[in-house]
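The block underneath contains the structure these notes are about, expressed in structure tokens.
For this view, one protein chain was removed and the others were kept in their places.
On to chain A.
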Amino acid sequence: MSLPYWSRWPVLLSGVLLATAGAAFADDDDDDNARIRPLNHAAWRQECSTCHIAYPPQLLPAVSWRAIMKGLDQHFGTDASLDPQQQADILRFLEANAGGEGRSRRGEPLLRITETRWFVHEHSEELPKDIWSRPSIKSAANCNACHTAAERDDYSEHTLRIPK
């Protein structure tokens, strides 16, 4: 399985995607070894991996990251606020590595990777319907319940284990 093609050339494409944000969506029909690139940014790695794994920036577009970083004090029912300097620093990193698709039907930026069409598509085959409500998984956003090396940005099949 692979990521849509846009995720492989984020730098090249980010200008285009920004200009056409929302419209850009590609079906992942080309199936070579696209992988989430491991990234290093100390503040992001530290601050965004405490309550959940640090989600790959490639999986949401810059508009989404901007919206997420603006509302950290009320972040999915929790308080994830940062000091303004760190917030700006992390946002710059997220924007620079952002991916493509990610708007809801009403045109607002999506705040969840797990609601993107890419995610739903990639995670619909092979998985039993009740999977997302199993207590061992809790939430689709709990990536490392299945991707056991997600903390190292490794989403390959070798490290994939579907819990009971």
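The rule is simple: a contact is a pair of C-beta atoms (placed from the backbone, for glycine too) under 8 Å apart; a residue touches a chain by one contact, two chains touch by 3 or more; residues count from 1.
Note that contacts and distances are computed from a predicted model.
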Seminar exercise, completed: By UniProt, of "Amino acid ABC transporter ATP-binding protein", "Isoquinoline 1-oxidoreductase subunit beta", "Cytochrome c domain-containing protein" or "L-serine dehydratase", the chain left out is "Cytochrome c domain-containing protein"
Problem set entry | Residue among A:Gly77, A:Gly107 or A:Pro128 that touches the chain left out of view | A:Gly77
Exercise. What chain A residues would touch the chain not displayed?
Worked result: 51-53, 76-81, 137-139, 141-142, 144-145
